[in-house]
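With one protein chain withheld, the remaining protein chains of the complex are depicted in position.
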Amino acid sequence: MLKTVIVGASGYTGAELTRMVHQHPSLELVGLYVSANSADAGKPISDLHGWLKGQVDAPLQPLKDVSEVGKKADVVLLATAHEVSHDIAPLFLEQQCTVMDLSGAFRVKGDNFYPDYYGFEHQHGEWLDKAVYGLAEWNEAEIAQADLVAVPGCYPTASQLALKPLIEAGLLDGKQWPVINAVSGVSGAGRKASMANSFCEVSLNAYGIFSHRHQPEISAHLGQDVIFTPHLGNFKRGILATITAKLADGVTEAQVSEALENAYGDTPLVRALGVNQSAKLQSVQQTGYCDIGWSVQGQHVILTSAIDNLLKGAASQAMQCINIRFGFSPLTAIV
Amino acid sequence: MLKTVIVGASGYTGAELTRMVHQHPSLELVGLYVSANSADAGKPISDLHGWLKGQVDAPLQPLKDVSEVGKKADVVLLATAHEVSHDIAPLFLEQQCTVMDLSGAFRVKGDNFYPDYYGFEHQHGEWLDKAVYGLAEWNEAEIAQADLVAVPGCYPTASQLALKPLIEAGLLDGKQWPVINAVSGVSGAGRKASMANSFCEVSLNAYGIFSHRHQPEISAHLGQDVIFTPHLGNFKRGILATITAKLADGVTEAQVSEALENAYGDTPLVRALGVNQSAKLQSVQQTGYCDIGWSVQGQHVILTSAIDNLLKGAASQAMQCINIRFGFSPLTAIV
Amino acid sequence: MLKTVIVGASGYTGAELTRMVHQHPSLELVGLYVSANSADAGKPISDLHGWLKGQVDAPLQPLKDVSEVGKKADVVLLATAHEVSHDIAPLFLEQQCTVMDLSGAFRVKGDNFYPDYYGFEHQHGEWLDKAVYGLAEWNEAEIAQADLVAVPGCYPTASQLALKPLIEAGLLDGKQWPVINAVSGVSGAGRKASMANSFCEVSLNAYGIFSHRHQPEISAHLGQDVIFTPHLGNFKRGILATITAKLADGVTEAQVSEALENAYGDTPLVRALGVNQSAKLQSVQQTGYCDIGWSVQGQHVILTSAIDNLLKGAASQAMQCINIRFGFSPLTAIV
Partner (left out) sequence: MLKTVIVGASGYTGAELTRMVHQHPSLELVGLYVSANSADAGKPISDLHGWLKGQVDAPLQPLKDVSEVGKKADVVLLATAHEVSHDIAPLFLEQQCTVMDLSGAFRVKGDNFYPDYYGFEHQHGEWLDKAVYGLAEWNEAEIAQADLVAVPGCYPTASQLALKPLIEAGLLDGKQWPVINAVSGVSGAGRKASMANSFCEVSLNAYGIFSHRHQPEISAHLGQDVIFTPHLGNFKRGILATITAKLADGVTEAQVSEALENAYGDTPLVRALGVNQSAKLQSVQQTGYCDIGWSVQGQHVILTSAIDNLLKGAASQAMQCINIRFGFSPLTAIV
C-alpha cells in the first residue's frame, strides 16, 4: 500500500482525489492538508463536501512542515495554487515522494513561460526539466518513470487529446491556427466565494480572450500555435471544446478518422466516437472519460472533445498517472 | 414628475427598481445611491447590471448626507439592509419624502419584534407605528395615505396573499398551524460573494428552519401562527410557496374557492388560477404577478403561491405602493 | 456468479442498474431487455446513455418469451411500468428467479389499493402477499428471504426513512397528519418526450396534489396518514423531502434525536446528520446515500430527507436488496 497524501484537499479537485485515493485498493490515504492559514484547517473534509460523509471524514490538517509530511508519504497529490506547488513540490521530491502536481507550476519547460504567463520566475529549473507532462494516453512511457508529473490543465487536456492525433499524423495546415472554443462548468474556477462565480452572476461568457495561460500550454505541447478561447457556462462540471482546423492539402476524412481511431483504439478512457459524431457533455460528466467526435467538410475539420473538468481534466488523469507509474491496472479507482 | 431616489441601488432589487422608475412616466430618477464605503461607489449601475446599459447608465453615488439628498427628492426607495433603513428612513421622512422601505425595519409593530428577530432595539417607534405594511392588494387605503411604507418580505408576500383570504373568511382551523414550505431563487440572498450562493454550492436545501425572521412577520400580519420553512433552490429568481392548512369543521371547497376568487377577482396582479390549479414558477418569473392555485380534500387545503422574489416579492410591490400612493394607474411600470 | 437480467433497461433507472450490475463482482449481466415493440430494441444501451459507452455496450433486446429469459437468469431486475411488472414478475418467479421489481405493482397489500390508485385489479394476489417491501434499512430480515422484492417508490423512500424512527418510537401526535413536501428532479418522470418534461417547460411546480399514488404507499407502510405533495424541479436528479410533524405531548428533541440516531447508527447508506442539520441535495446526488436532518421547536419537528431519486430512490436500493438477499457485502456496487 502506498501512503498517499493530498495537499489542497479542500477544493473540488481535492475532494475528487480524496474519493479516488480512498477507493484505490493499493493506495492508503494518510493525510489531507490545506494551507496552514486556511479557514478550513481542522474541519473534516466531509464538512465541505457532504457527499464524502461516511466515506472519508478525515480532517483537513494545516500543512506546516512539508518535509515531515513528505517523510511519511510515498505519493503526494498537489491540488494547490501554482506558486504553492512550485515551492512545496521540490520539498516532497527531496523526501523521495512521487509527486503528482495538478497545478501549472511544472507543465511547460523553457525560460520564459513562467515569467510571461504565471508572473513568477521559476526557481526549480532542474525539476521543471525532469517533470513529465501527465497527458496519460500520450506520455505513458515517461510517466512510468517519473518522480514528478505535471498533470495537464483541464482545457489543455480536452484540446490536446483531440488535436494531437491529427498533428502527429501531419494532417493539419501548418499556416492556419486551429481555433479552440471551450465552455467549462464553474467548478473550474475553484471552491471560493467570488462575484464571478456567484450563482446569480453566472450565465455564459467568454473570458481570458487571447490571454488565458492554457493557450501557451496547449501550443507548447502540440508544437502548434492555436487560438484558444475559454467560456464560463451555467453548469457545475464539464468542458466541451469545439475545435475548428484547416486540413493540409489533399487530406481526406478517411485519414482524419484513421488518425483518431488509431490513436484511441485501445485507450479505454478516451472514446473516439466516430466520424460525424458529436461529443455530449452529459456522457462524460462525473466520469473519467474523454469523448471525441469529428466531422470533415472540404478542407476543414471540426472536432468536439468533452471531459469532466474535475476528473479527466484533473483528478482522474492524476489517478491515471499513478496507475501508470506504479503499474496498477489503468482504470483502478477511475471506472 | 416626482423626483425619485433609490438607495441600495447596486443589488438585484435595486436594479429592478431602477428599471421601473426609469420606465415610469411620472417618476424622474434623480439619484442612485450606495453606502459611502461601497466598492461600487462611482460605477455606472450598468457596470453591475449589464442589461441596463443604454437604458440607465447613471453612477452609483456614495450616500453621504442623507438630508441633503432628501431635500431634492419626493420619493425614496430604500433597498438597503435593515439597520441602514432603520437609520436613514427617518432622515428622509423629516425632509417630507415619501419612503418605500424594502427592508424589514418597519414591517412589524410591537416592542419585542426587533430585539427578538433582528437583533437591535428599534429607535424610531413613532415611525414604526405610522408605517404602513405594503401588501398592496390588502392595504390599499392605508398605503394611499402613507408617508412610510414597509414593503413586505418576499416569502411573506407569497404566503400572505395565499392565506389571507381564508383567514379573513374564518375558514381555517385555528388550532393547527398552517405549514408553509417555500423555495426561493438565489437572488433572494442578495448580490454578494459568499460560499452559500457560490454556483457550485447551490443545489436544494432548507435553511432557517424554525428561525427565519419571515415567520414572525407572516404570523404578525396574518394574526395566525404558522410553520414556515424556506429553501434555497438552483435557480435565480422566483418563489414557490406550498401551503398546507387544516380547514375549520364543515368548510367546503366551494367556500375556499369563493374566498380566493372574491379576494382577487379584480386585482390584476394577483391571479387566482382556480381550484385544482397549481402555480408554476415560470408563469411569474420576470413578472409582477402572483399566481395562486388551490386544492381541497377532506379537511385540508393545499395552496400554491408563486411570485418573482425580486418583483412581486420586492421591487414591483414597491412600485404598486407608489402607484397607489400617488394615484397612478395601478399597473404603471409593472405590466 | 448470479446471472442477472434487467428488463426496462432503456430508462434512466435501467441505465443505473446496468452500471451497478456490471460493476458488481458477483453478478453477471446476461441480458438487457426492453418491450418487444420498443423503438429502442436492437440499439446498444450506450446509444441511449452515452456515459456507459465502453463499459456496457450490450444491445437492448426485445423481450418476447419471458419464461425462456427466466430460465437463464438467477436475478431479474424489473424497471418496467406497473402493469408490465404485474404481468411478467410471476412468469420470472415461476422460473425460480429472484425478482427485484422497481415498479409499484407489488408494493402494497390489500384488496383496494391497485383498483383505487393504479387503475387495475391485481391478478396475482398470492405474489402480492409474498412480496417483501424493499426498504432496505428496515426490512432486512424479510428481504434476505424474499423471492420477490417490491422496491419502494422514490418519494416513499425519502419520506419513510425520515419518519419511521419517530413513528416506531411513538413520538408523533397521532391526530395530526405529517405534511410531506418533496421536490424531485425531472429524471423521476422517466426517459420520454413529453411537454411536461420538455426543457423549456420545466421550472418548479407542485403536481399530483392530494392524488399522487405515493401518498397511500407511504401511509400504508408507515401505518399513518400523511399529506404528501410532490413537486417537479429544474434539475435532473435528486429528491429533497421536507417533513413537518406534530410531536406527541411531552416529547423532547433529545428523544427525537435518539430515535433517529439509533435507527441509523450503523446503516452506512442512511446518514443521520444530527439535530439542526439540514440535508442538501448536492451531498446525495449521484450517490446511494440518504441524508436526514432534523430540528425541533415546541411541539413540532421538521425533518429534511435527501436522496438521489434514481439511486436510493430506485436502482441502488434494489442493489441493496440484492446484496442482502444473497449475502454480499452491503455496499457492493453502491459505494
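Brief remarks follow.
All chains are identified by letter, namely A, B and C, in their written order; residue positions are counted from 1 within each chain.
Note that contacts are C-beta pairs under 8 Å (C-beta built on N, C-alpha and C of every residue); 3 or more make two chains touch, one makes a residue touch a chain.
Not measured: the values here are computed from a predicted model.
Listed by label, the shown chains that the missing chain touches in the whole complex are A, B, C. Touching the missing chain, out of A:I6, A:V56, A:A146 or A:V183, is residue A:V183.
Check A:L102, A:V186, A:L281 or A:I334 against the missing chain and you find that the one touching it is A:L281. Among the residues B:G50, B:G174 or B:G298, only B:G50 touches the chain that is left out of the figure.
For chain A, the residues touching the absent chain in the complete assembly are 176-177, 179, 181, 183, 201-207, 209-210, 227, 229, 231, 233-235, 238, 240, 242, 244, 276, 278-282, 285, 295, 297, 300, 302, 304, 306.
Although one chain is not shown, part of chain C still touches it, namely residues 12, 186-187, 191-195, 197-202, 234, 236.
Contact between chain B and the unshown chain involves residues 49-51, 53-55, 268, 271, 273, 280, 282-287, 289, 291, 335.
Everything that follows uses one rule, which is that only the chains that are shown with their structure count from here on.
Of all chains, B has its CA centroid at the greatest distance from the CA centroid of chain C.
Once CA atoms are averaged chain by chain and compared with the all-protein CA average, the nearest chain turns out to be C. Computed from the mean C-alpha positions, the centre of chain A lies at a distance of 46 Å from the centre of chain B.
The centroid of the Cα atoms in chain A and the matching centroid in chain C are 36 Å apart. Residue positions of chain C with contacts to 2 or more other chains are 280, 282, 285.
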